[in-house]
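I'd like to ask some things about the structure below.
The complex is shown incomplete by one protein chain, all other protein chains being positioned as in the whole.
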Amino acid sequence: MNSSFDRRAPTLDTTQPGIRHIQDLIRHTTPVRLLLSTGDSLEGILRWQDLRYLALCPGEDQPLTLINREAVVLIRSLL
Amino acid sequence: MNSSFDRRAPTLDTTQPGIRHIQDLIRHTTPVRLLLSTGDSLEGILRWQDLRYLALCPGEDQPLTLINREAVVLIRSLL
Amino acid sequence: MNSSFDRRAPTLDTTQPGIRHIQDLIRHTTPVRLLLSTGDSLEGILRWQDLRYLALCPGEDQPLTLINREAVVLIRSLL
Amino acid sequence: MNSSFDRRAPTLDTTQPGIRHIQDLIRHTTPVRLLLSTGDSLEGILRWQDLRYLALCPGEDQPLTLINREAVVLIRSLL
Amino acid sequence: MNSSFDRRAPTLDTTQPGIRHIQDLIRHTTPVRLLLSTGDSLEGILRWQDLRYLALCPGEDQPLTLINREAVVLIRSLL
Partner (left out) sequence: MNSSFDRRAPTLDTTQPGIRHIQDLIRHTTPVRLLLSTGDSLEGILRWQDLRYLALCPGEDQPLTLINREAVVLIRSLL
């Protein structure tokens, strides 16, 4: 039992301010700009986050872009 | 016994939305574009994922491309 | 009980000099310059840190910029 | 005893499809092209893999090139 | 009790030769050059190290530069 617990991936720690800050951006559908490790920038609205990914909606009726969290250098509100 | 469990690599956590999103792209053979850490883009259809790699089929009758998950900056559906 | 503890993310280790140095920059609202992994530089005042992120205020009345700690190459006081 | 086990590095998890795919390339001495994180490409035949490295033979009578797995962005069969 | 230990960050392992080499550079106030992951070089005298950071004094009466260890590609004595 214990070992199966240990092998499950940890969940997102929502007590961390950074995780909560992103949750707020998601809840308020705040337009954001992301700077990526490649130097590219992306704009859109964050839909959800999990341990490894952010999901960004780049515009209406467009499919989600799945973004590797570790490749996100910074997140800035556009408001 | 316990230590042998601990040493086994964890399996992919399919309760995470990002992992499930990729599973959906695989099941529906959705054409995708990947942005890589080198700045290169790749297009094709994802065939499977595991803890470390994504397998992409770049076109019919072409061999799989094995892609390091950590080098994938973002994944976008082309539909 | 034990396993639920194990799965919680560790907290920031404030006994580490580097973490304390950043806490001092935050407390004294010292203007800093950050060099990022993309080669970009950012200036502002650090507001808080957690395990994964630094929050930088780039100027008065501007929203916080959330910065991935691992993408921060160096931090320098501007005083 | 338990702690000495815990400190040993984990072995390569050969139940993972990506690891097995690489094992197949090794067994069949399939010529491959690797894209590296620097943007460089390498061609040759993979000889073995371990947790941290791939060993590539770039040509007959040439010494092995030891490649950091984490610096390998993708692997493609040349057949 | 045990779990609180487990959650504390590990301390710097001063039995490792690399860590000791850096400690020697610090003790002898040896001028060094660092190559960073961005390709930038920095010169100065190392003041301390911890798990995540190196502290570099770039010159007399200048504030410390806090450098992410993982962004340091190499360290070279200038003597």
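A few points about this structure:
For reference, chains read A, B, C, D and E in written order, and residue numbers begin at 1 within each chain.
Here, contacts are C-beta pairs under 8 Å (C-beta built on N, C-alpha and C of every residue); 3 or more make two chains touch, one makes a residue touch a chain.
All values reported here derive from a predicted model rather than from experimental measurement.
All shown chains touched by the missing chain in the whole complex, by label: D, E. Residues of chain D in contact with the chain left out of this view: 2-4, 6-9, 36-40, 42, 48, 50-53, 55, 63-68, 70-71. Annotation for chain E: contacts to the undisplayed chain at residues 2, 5-6, 8, 10-11, 13, 16-19, 21-22, 35, 37-39, 69-70, 72-77, 79.
Assume only the chains that are shown with their structure count from here on.
Steps from chain B to chain C, taking the shortest chain of touch contacts, total 2. Overlaying chain B onto chain D using CA atoms gives a rotation of 60 degrees, to the nearest 5. Taking the mean of the C-alpha atoms as each chain's centre, chain A and chain D sit 31 Å apart. If you average the CA atoms of chain C and of chain D, the two centres end up 36 Å from each other. Residue positions 2, 6, 8, 37-39, 70 of chain A are each in touch with at least two other chains. Contact topology of the protein chains: linear, an open path with no closing contact.
The chain pairs satisfying the stated touch condition come to A-B, A-C, B-D, C-E.
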